[in-house]
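Every protein chain but one is kept in place in this view of the complex.
Just so it is clear, A, B and C label the chains in written order, and each chain counts residues from 1 on its own.
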Amino acid sequence: MQHEVRFTWKIGGEAGFGIKSAGIIFAKACMRSGLYAFDYTEYPSLIRGGHNTYQVTVGERPVHAVHQAVDILVALNKHTIDQQWSELSHGAAVVYDEDEIKLSAAKCQAKNIQRVSVPFKKIIDEIGGGEIMRNTVAIGASAALIHLPLAMLNQIITELFASKPDAIALNIKALERGYAHVKDDHKKEGLIIKLEPVAREKRLYISGNEALGIGALAGGLDFFAGYPMTPSTTVLQYFAGKAVEQGLVFKHAEDEISAVNMAMGAAHVGARAMTATSGGGFALMGEGLGLCAVSETPLVLVDVQRPGPATGMPTWTDQGDLQFVLHAGQGEFPRIIAAPGDIEECFTLGAESLNWAEKYQLPVILLSDKFLGEGYGTVTPFAEDKVTIERGKLLTEKTIPKNYKRYKITQDGVSPRALPGMKNGIYWADSYEHTEQGFSSELASDRVAQVDKRARKLATALKELPAPKLYGSTKAQLILVAWGSTKGPILDAIELLPKKYQGKVSLLHFTVLWPLDGKAIRAQLESKPGLLARGRKVVLIENNSNGQLGELIRQESGIEIKDKVLKYDGRPFFVEELVQHITHFLQ
Amino acid sequence: MQHEVRFTWKIGGEAGFGIKSAGIIFAKACMRSGLYAFDYTEYPSLIRGGHNTYQVTVGERPVHAVHQAVDILVALNKHTIDQQWSELSHGAAVVYDEDEIKLSAAKCQAKNIQRVSVPFKKIIDEIGGGEIMRNTVAIGASAALIHLPLAMLNQIITELFASKPDAIALNIKALERGYAHVKDDHKKEGLIIKLEPVAREKRLYISGNEALGIGALAGGLDFFAGYPMTPSTTVLQYFAGKAVEQGLVFKHAEDEISAVNMAMGAAHVGARAMTATSGGGFALMGEGLGLCAVSETPLVLVDVQRPGPATGMPTWTDQGDLQFVLHAGQGEFPRIIAAPGDIEECFTLGAESLNWAEKYQLPVILLSDKFLGEGYGTVTPFAEDKVTIERGKLLTEKTIPKNYKRYKITQDGVSPRALPGMKNGIYWADSYEHTEQGFSSELASDRVAQVDKRARKLATALKELPAPKLYGSTKAQLILVAWGSTKGPILDAIELLPKKYQGKVSLLHFTVLWPLDGKAIRAQLESKPGLLARGRKVVLIENNSNGQLGELIRQESGIEIKDKVLKYDGRPFFVEELVQHITHFLQ
Amino acid sequence: MAIEKFNTICSPTWCPGCGNYSIWNEIKRALDELGIPQHKTLIVYGIGCAGNMYNTINTYAWHSLHGRSIPTAVGAKLANKDLTVIAVAGDGDALGEGMAHFIHALRGNVNITYLVHENKVYGLTTGQTAPTSEKGFVSKSTPEGVIEVTTNPVSLALAAGGGFIARGYAGKPQQLKDLIKLGISHRGFSFVDILQPCVTFNKINTYPYYNERVYDLQAEKHVTNDWGAAMGKAREWGERIPTGVFYQDKREAYEDDLPQEKGKPLAERVVVKRQVRTLYKEFN
Partner (left out) sequence: MAIEKFNTICSPTWCPGCGNYSIWNEIKRALDELGIPQHKTLIVYGIGCAGNMYNTINTYAWHSLHGRSIPTAVGAKLANKDLTVIAVAGDGDALGEGMAHFIHALRGNVNITYLVHENKVYGLTTGQTAPTSEKGFVSKSTPEGVIEVTTNPVSLALAAGGGFIARGYAGKPQQLKDLIKLGISHRGFSFVDILQPCVTFNKINTYPYYNERVYDLQAEKHVTNDWGAAMGKAREWGERIPTGVFYQDKREAYEDDLPQEKGKPLAERVVVKRQVRTLYKEFN
């Protein structure tokens, strides 16, 4: 525990008992009380029966990482205590029902665990409402432990069940009973939070997938087609829910092949289009990806990664798809790959990727993952003002030149684009190699000219896309190299380093993964040309087993990053283990 | 033209007129006369109407490359003359029908072209049989030009139409008329061939696809499922035609997704199984590929490459799928990739890949291409004796241990394998991550253990798989680096270099593309550790635009090959251009 | 002739005598007679001999992937409902690789027209079996003859919930043109199965074969709003082969059910930044 308040609350029980919804209520109450919350769920690829946990780390400053040490554990069943015992921090509190679960004082002694028994069963039997009300009782009890005002929780419950007055009454009763039971008996000194309630609209508790959805809507998305696949499904569902209200067309397609081709059809005629899936669905989109590139159609494809191969671990996290999406689709063609580093970047890239797709007329792939996509965190409202709509070389009927050629060879690789429906713009969009007009061609000269033209787009884009960003000093003793969703955990870990290490570690973070500028990477990692890291260590951190960014960096720059921290057990990096790894490299 | 006889005969006309079949008759006649033939077809992705050419280079020594300079051109239409004119060598002969095509002496003067008019139209009108007989007349005429005995041609025709006596008579008449017309009027000194007829069974005129098919049959293939796709279709058709006779099951599946899953199903129960496609079909197999790896099912997948992306150039050649097949399928998993360098290696790998698949229990991908797969060349009967059947750690009912665990963690990454149907071997083959028994698991420990176990297979395989092979001296001044089908053309080009360059050029050829041993590559390319090519040049030669092997070499070894010869216009490397490139690097 | 405006600088490359020539002509005639402006027409072509029509019609064109003409056409239509969207596919395209899209498009009922060239063979890949090949058909991939039951696209279309189902024949151009026009005019997904002799790879289902057998359902007063009767006719194949409209219903097209499709086509609206502040509420 630092000088400031930061604690982790965790609730565990059987899958299917609304644990997550309960947790979100708790997190929101903390948020509205002026704190920052960041969550993490572990749930199996099952509907019921498996073990489910939901945890929130709450702090006075923003939180972007999962903490392993649990300060308050709500155990809805015995399994939770067994399973999570090793995670409890010294002096942690365990909220449980001693009528159902035995937890001996002896067991608690070593870690000085505080037992907080709440008669869940008795309370729900008395007030009615079924098993699911245990969660609400537990939240009431938890709130009391940290002196979170009951009114705040009641307020959220009231908003949540606005359409169901009965549910409001029942839940509030459950909250109160849990709260009352704890209030007088227990308190937890270190965790008592300083309340500086903030206006409701000042903060959001939102997941990466939803942020991406809002970003895309801000960016003018017109069309979305997809097929459900964990952990991308909430992207799809976000659009499904907003379609009518926001005037976009949403289609649940029969499979992912259809989804990508539908989205391409919509994009072809001028709609801003997107599809989203996880790796398995993306594997079905490879041919479409190539068609998108060769027909020069602007399209955004989202891959919310989970551990593969095949069905893998559907509800867990991984960064194993980088090389896969970079090379998906037969043959050679340009694409842009970007991976948001946090929830804010999900929003930004959700909007900006639509511009890139249109400016360079190619597929843009966004690589998120379960950790970022399904994880909720506290953010301030997004930078809406910075969103722009850039449609690149899009023609209007009036600006279509005589003898219009859709695939005209240009210096920057991008050719002016007419849309079906426009007079005098008729062209042929071909999945075969083609002439400038778009007729199929097998001439060596057409082939080479078009391959080269398409390839030039990446050179053009490279000048405009954000370069890898260095967080921290250029002179740091240790440079961590990472991409995408590990940004938050790594930056939090750097912040949590012992004082003596402060200022000694930087993070070189890649948001754009392709195209890469090998020379620029050399410049950022080498102290002198050819001399890597004189007196300085470079460490690669990836949530996969091959160190794929490391492979690409070596391929493009020749630099081999020998020190690697790779995690591929389906879990994201916990901040404590990162602190440990970093410390190790500093010693 | 060298001291020895080597000439190129080319025939051109409209698509759909049996040009290729005619060419093969001519080539076989040369072959049986003791020569070596190597062919090349250019045909559009159309059934009719487009321009079609077929050419054969014939030589006293084996030929493995396409020659650009044409010594005898048979022009069935005017277009052929226009199109192929620039290819004609000095003193070349043009066989045409002056009743239909005007070819002025003036035009021929500069290159000293010998005009050989044959009244195709008149002859076929007289003998009947339709347009397709032009080809036969043309072969007769061509044979006369090089004094190839008519009897040899008649013999081949007789064998070919064994079941159609009428056709034999007609074709022989056409041959004779063409032959007779030329015999007395013309001769072509430089090309008159020395005849040393060889026994028919001593040589084969065969394509890479067919050789691969025979190899797989030799290797005990039991099951093939596929979906037609140029230029892989002849693999599929080869098996379709031999299924009943050779006792293998062949299935034309409804799509490539089905094909790979069917083949996996067959492999799972113990059949030796294969599927074949081109890049577009392979793009649909990515998910299946991962399933194959995670379920540890032995399977061979063939990708006969053509230029992509998307439909691309279906009837042309390319090596653009290397990175694609290396990374196809979400997540990270082991696979072996091998690319035959010539027709013999198609045979060898067709058999051997089935062993690798079973020994390491993983997918083996064979990368061929249109040039190698559809091209015909002369070879001696394959090294059948060297074929072995190795089934790796396959159990029998008797050898299944108690408490059998299919995915047991082992040192070499390979676990003993029972088959459905065997008593006491029941196991669960999972597309999810799993325990040693095969039950779905989301435990971090199971995940890491299984990922690591699977990855170890490649380390095991690396020790046993053929290393990149150096053709020529280790001390050569110039090392060419290449993979797969470019082997033949490059070796032929090295042979054809001017005397002063003989011995100065070597080829480092990769047949196994994955796994790669970065250290071994360094050792082969560096004169001293860390010092690349002191006083020596290394040049990468690939039939693609990105230099994908170069990317992988840099990724794995850190060595950047800066000098590249990349061709990506859909054509294979012509031997003359290789000679030119190589010469350039030697100067 | 007026239909010349539909020609391009490219000539068709089909074998002489191929049924595709007739289909090509009748598509152009139908478009011409319906008076749909060329630039308001988007034709999505599959990959195959049928799809090779791509280069030769002067409207907006998209050459899709083998089997995938439908989804692209559906996406395009949903994004610009003012376009006339037609998908042209081979029978391998439509019923092999693309089977799932076909079945789902029939239930989805987006207002596009699907023309399937039924030549009962894979033409462009030079003669393997198609799902429509007759039992016993000998092809390069079925040298011992086809074992599977023949796919009947008309009865499948009925079972899948199709709202306009017809069959034309390349050898009856006038009727074919009328069917294409009816299909385009139908509001919803319209499917026209087109019997198309492949003179090179199918020696069974030839012009004479069809000429002897086809008859016009409409000439025989077949009622098109009776599903059961349609299914009865759909299953007729042998001595007599029905052509014409099998079935037509009056249900709304998919996009008619979407409030967000009212007004200007999606793709013609000016793309502007959406104010997303209102979306924050559920997250506060």
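Note that a contact is a pair of C-beta atoms (placed from the backbone, for glycine too) under 8 Å apart; a residue touches a chain by one contact, two chains touch by 3 or more.
Computed from a prediction, not measured in an experiment: that's the story for all the values here.
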Contact with the hidden chain (one of B:Tyr96, B:Tyr179, B:Tyr427 or B:Phe573): B:Tyr427
Contact residue for the chain not shown (choose from B:Ala15, B:Cys30 or B:Leu291): B:Leu291
Among A:Glu60, A:Glu159, A:Asp255 or A:Asp412, the residue in touch with the chain that has been omitted: A:Asp255
Absent-chain contact - pick from A:Val116, A:Ala211 or A:Ala310: A:Ala310
Residue among B:Ser258, B:Thr348 or B:Gln524 touching the omitted chain: B:Ser258
Interface with the undisplayed chain - residues on chain A: 15-16, 44-50, 227-230, 233, 236-237, 240-241, 243-244, 252, 254-255, 280, 310-311
Where the unshown chain meets chain C, residue by residue: 97, 99-100, 103-104, 106-109, 131, 147-152, 155-156, 158-161, 228, 231-232, 251, 254, 257-258
Touch list for chain B against the chain that is not drawn: 28, 32, 200-201, 203-206, 210, 214, 217-220, 222-223, 225, 242-244, 246-249, 251, 253-255, 257-273, 287-288, 291, 295, 381-382, 384, 387-389, 391, 419-432, 438-440
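Everything that follows uses one rule, which is that only the chains that are shown with their structure count from here on.
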CA centroid of chain A to CA centroid of chain C, Å: 41
Centre distance in Å when chain A and chain B are each reduced to the mean of their C-alpha atoms: 44
Whole-Å gap between the CA centroids of chain B and chain C: 37
Touching two or more other chains - residue numbers and ranges from chain C: 47, 63, 65
Set of chain A residues in contact with two or more other chains: 257, 287, 291, 295, 430-432, 440
